[in-house]
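Note that this complex is displayed minus one protein chain, with the remaining chains in position.
== chain A ==
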């Protein structure tokens, strides 16, 4: 039985959006997948939440979700944040799909600002909520101009801004949303994921879909696509350094950490990805993504720094 809006006493369609609009979004998604990293304009229909609060991700999720999907949603790595809980309830209510916290078990994962630590496989789709899809926005105000720049692969100004950051601060300071080159053609903003997650976009098994509801853009990174962070020959991209830091709950390192402060002003580190942390505590999983060369550098450094345990 499909739930109804009592106020109007009308049934709404499976997954809330009507079929024609879903078809439109799926067509645009196919186009996005065909041109990795290219931003495809789409309709961005009205949703029961305001644009800019995850509507882009929700559009993609609701357009691709089927009755057999198992749905997981995280907000900054957490299954339990308000945003994640509300959107999970909403998607469950309009689709009656099974929902899960388990990254491995989920077939469709919507995310805000993180990629799960656990390796995603070829049966999974990761959907990003993107606030600002245009990586060139910082160097060019006008949309007509940025589209031209993408069209002609005219990315000199992007590079100059990285050069300027290096000159001014001694390092490329872009923390989240580090610009990446997709398939050797388009520069893409990977939504504000930390640098830690950026290497996971490269040659992955799963499909990455990006939806920016407010800006009305969709883009995608198909499986096994080259995604390379912009770096100079002598100034390299580096992921966040958590050298010597271990999670206070699970005792392990090698994952993206949160700093949690208490009232006394002390802080401890806890692994950001809640499902990954739960599994570590229950010893149901082990850290993956060992093929990540950037992570390997950090881990090598970490192992060199820690004293051997007696």
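In this text, a residue touches a chain if its C-beta (ideal position, glycine included) is under 8 Å from a C-beta of that chain, and two chains touch if they have at least 3 such contacts; residues count from 1.
One rule holds for everything that comes next: contacts and distances are computed from a predicted model.
Per its UniProt entry, the chain excluded from the display bears the name "Phosphonates transport ATP-binding protein phnK", taken from "Leucine/isoleucine/valine transporter permease subunit", "Acetyl-CoA acetyltransferase", "Outer membrane protein beta-barrel domain-containing protein" or "Phosphonates transport ATP-binding protein phnK".
Remark: the omitted chain is touched by one listed residue; of A:50, A:153, A:173 or A:260 this is A:153. Although one chain is not drawn, the whole complex shows that of A:142, A:232 or A:267 it is A:232 that touches it.
Panel shows chain A; residues 152-154, 156-157, 159-161, 163-164, 166-168, 232-235 of it touch the chain omitted from the view.
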